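Omission of a single protein chain aside, the complex is shown with its protein chains in their original locations.
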Amino acid sequence: MESVSIRDVSLNFGAVSVLEKLNLDVGQGEFLVLLGPSGCGKSTLLNCIAGLLDVSDGQIFIRDRNVTWEEPKDRGIGMVFQSYALYPQMTVEGNLSFGLKNQGMPRPEIKERIDRAAGILQIENLLQRKPAQLSGGQRQRVAIGRALVRDVDVFLFDEPLSNLDAKLRSELRVEIKRLHQKLTNTMIYVTHDQIEALTLADRIAVMKGGVIQQLDEPHTIYNRPRNLFVAGFIGSPAMSFLDGNVVAKGGGFAFRIGEHEVPLAGYVADGKIKATDGAIFGVRPEHVEIRHGDNDPGNNFYPGTVDLEEPMGADSLVWISFGGQTLSARVDGSKRFRPGDKVYLGFNLPMTSLFDRQTETRM
Amino acid sequence: MTLHSGLQGPTGPKPRRAISRRNIFLYGTLIVVSVYYLLPLYVMIVTSLKGMPEIRLGNIFSPPVEITFEPWVKAWSSACTGLNCDGLSRGFWNSVKILVPSVALSIAIASVNGYALANWRFRGADFFFTILIFGAFIPYQVMIYPIVILLREAGLYTDLSGLVIVHTIFGMPILTLLFRNYFTTVPEDLFKAARVDGAGFWGIYFRIMLPMSLPIFVVAVILQVTGIWNDFLFGVVYTKPENYPMTVQLNNIVNSVQGVKEYNVNMAATLLTGLVPLAIYFVSGKLFVRGIAAGAVKG
Partner (left out) sequence: MAEASLAPIVREKGRPIRLTRNLTAKIASIPMVLTALVIFVGCTAWTVVYSFTSTRSIPRLDFVGFDQYRRLWSTNRWLVSIENLAIYGILSAIFSLLIGFVLAALLDQKIRFENTFRTILLYPFALSFIVTGLVWQWILNPDFGLQKVVRDLGWESFVFNPLNNADTVIYGVLIAGLWQGTGLIMCLMLAGLRGIDQDIWNAARVDGIPKWKTYVFVIIPMMRAVFVTTLVLIASGIIKVYDLVVAQTSGGPGIASEVPAKYVYDFMFGRTNLGQGFAASTMMLVSVLVVLIPWAYLEFGSKRRD
């Protein structure tokens, strides 16, 4: 039994299509991240799962129950909002107990649930404070607590870390990961930050324009991006893209850029490669090896010129002119390259991606 | 993994009936309330278009069988107050004569005040401004008599210009607040750049502030026109009968007549008096709301 299933869900606002025939299955206890730029529909999808928005078409199942027409409170979900939305005039304890009291739950049980949640989230000493007296991180934990006491299967997170500064964000990211390891709940998490996605997710659904571009485990998304958008969105520093053609060569294929031909032996294809005039070669900086141009390293290395160097502490990012285009390479911070230096480039082919320029999909 | 074959069961948006209990309650309440609010207007119009015999026979809600504009004509040109039988036209023109200079003067002064407070903070400015704001809460009654004395000394008591000054004075707190709040939202860099260019107090006011503050001037005008046109207290204290504004005249026409009450004329007169601010209200819509809210949110 899947925890959450989405079948052919579409959502239109008037003539504008926000979600297009989405299908998604989330396993029990899975941490699924909905990742994408602003306006891609990820928050909208989350709100549909929550029941805060009606879908225009399709169905939503939670634990095999069709909840498409159910109110949020009957779906077995808990939700954490970007602004936390804690009830400002109530204490933390009040915030946690309000929903339960409304259900008519007996006092001892309410207290037991609050104590348990407070223990897990380490907010026991904050119970009598009001939200205004809490720090951003504490408020976030109370917001999670409000979902925890509901004793539900599925937690929904709507960009909970976006309002925090970078340092706090990385601290709380770790806490959320620990929380997921401690609990058995399914978590669906929306963010535009790919670092959060990569570190937290069991699987990532990359979205754009209301469509899921790719649904895979993080390392697959990272190393085998299905299309140009996913390849460019994930990874920091970003992947370099080179325009060129694919030509048949010696029983296999090669990528021709400018006057260089890079044989594609070792490339892991999604389907079949074919010769084509419009192709884009994508390679991440850490998969480009460069050596100084003094001695020719031989085969599989191609000449290029350094444009500029970006020292970043432990590593440096070197921008290189190659075949009339630019790409970046990551080198150890101790190595120095100066603009104008002649260098030789090598590619870690199994880790690269080749895209058809027309369809933008990976070959 | 369970297979969901086809789409059976609840699909798509939750079915919502247009005629739901919630909608009936919601729209029903609002419509009932709206009727209650519109009723007086309806009554005013309907009564003012009937002849007196019809009024005596019918009730206030029934539409006129025979529409006549005679009450309007009478109200305007020949209705009697206790003193003369000139109709409301005299009061109307008095009100106009009071309105135009008052609006112009009060807005001119208040806008300069607001500008000075927002951009040229000098010592004591905020102190006087605070007094001004608190002054807006002081009941007029506690200040009106000394003002009479002051105006008498200046020879302006019962003169229309005296009333103009009074309106300017009492319009100052709200308008200054309005302009000050508006001018503080103008980016300070604009102001600094102008200073660097060598412009001074008046230069910046006329060449930079004024051209970009049309919206707030409209709001201020709406606020003042409504307030001054509808004023009664100052009109009755600071003018003599020839100079009575429309509201004072209206009250005299309706309430000081002995003998036969001509209800239709009264309602016509009432409508005529309310027409100017009502027209402004319906035309300016959202701006009016903004102006009132700005005036109402003090401090």
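When the chains are written out, they are named A and B in that same order, and each has its own residue count from 1.
Assume contacts are C-beta pairs under 8 Å (C-beta built on N, C-alpha and C of every residue); 3 or more make two chains touch, one makes a residue touch a chain.
Everything numeric in this text was worked out from a predicted model, so none of it was measured.
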{"item": "Among B:Phe69, B:Trp93 or B:Trp120, residue touching the chain not depicted", "value": "B:Trp120"}
{"item": "Residue among B:Leu30, B:Ile67, B:Ala193 or B:Met212 that touches the chain left out of view", "value": "B:Leu30"}
{"item": "Hidden partner interface residues of chain B, rising order", "value": "26-27, 29-30, 33-34, 36-41, 43-44, 47, 55-56, 59-61, 109, 112-113, 116-117, 120, 122-123, 125, 128-129, 131-132, 134-135, 137-147, 149-150, 168-169, 172, 176, 198-203, 206-207, 226, 229-233, 236-237, 247, 250-251, 254-255, 263, 266-267, 270, 273-274, 277-278, 280-282, 285, 288-289, 292-293, 296-299"}
{"item": "Absent-chain interface as seen on chain A, which is shown", "value": "47, 50, 52, 71-74, 77-79, 81-89, 98-99, 102-103, 146, 150"}
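As a convention for this text, only the chains that are shown with their structure count from here on.
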{"item": "Intercentroid distance (Cα basis), chain B paired with chain A, Å", "value": "56"}
{"item": "Chain B residues within the chain A interface of the complex", "value": "1-2, 4, 7, 9-15"}
{"item": "List of chain A residues in touch with chain B within their complex", "value": "1-2, 5, 7-8, 25, 54-59, 61, 64, 66, 68-69"}
